[in-house]
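Note sheet for the following structure.
Note that one protein chain is taken out, while the other chains of the complex remain in position.
Moving on, here comes subunit A:
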Amino acid sequence: MQFDDKVPIYIQIKNVLYQEMITGQLAPGAKLPAVRQLAVDLTVNVNTVQRALGEMMTAGIVTSQRGKGNFVTLEASRITQLKEQLVMTQVEQAYEQLHALNLTDEEIMASLKQYIAQRGQQDD
């Protein structure tokens, strides 16, 4: 796993795990690998994994069961909410960047549609 050295590692660890939850690789209720195993798999520090998991617990997305380990929340709605949040963050970034180029909302919509249409053709 390659990390961007400019972004705090604990945030990148959260993003890796969130992505796996949203795509269903880690289903609701699934057991997460042990902290040290996650650290080895991602080639990061155990303390940094702890920090990432701690924040995920505070956010209610990961639950800890004493002596059993860490689990993805059983509340599927929490994962859906998480997905919506991540989507909105990405959309916001893209929108702000296009807006900074003085594009109107209509032009932004049009260029996005155009991009998707062209991309579809390339895929065929």
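Some observations on this one:
Definition applied: a contact is a pair of C-beta atoms (placed from the backbone, for glycine too) under 8 Å apart; a residue touches a chain by one contact, two chains touch by 3 or more; residues count from 1.
Here is the rule we use: contacts and distances are computed from a predicted model.
One chain of the complex is hidden; its UniProt record names it "ABC transporter ATPase", one of "Cytochrome P450", "High-affinity zinc uptake system membrane protein ZnuB", "ABC transporter ATPase" or "CHASE2 domain-containing protein". Checked against the hidden chain, the listed residues A:47, A:93 or A:114 yield one contact partner: A:47. Although one chain is not shown, part of subunit A still touches it, namely residues 3-10, 36, 39-40, 42-48, 51.
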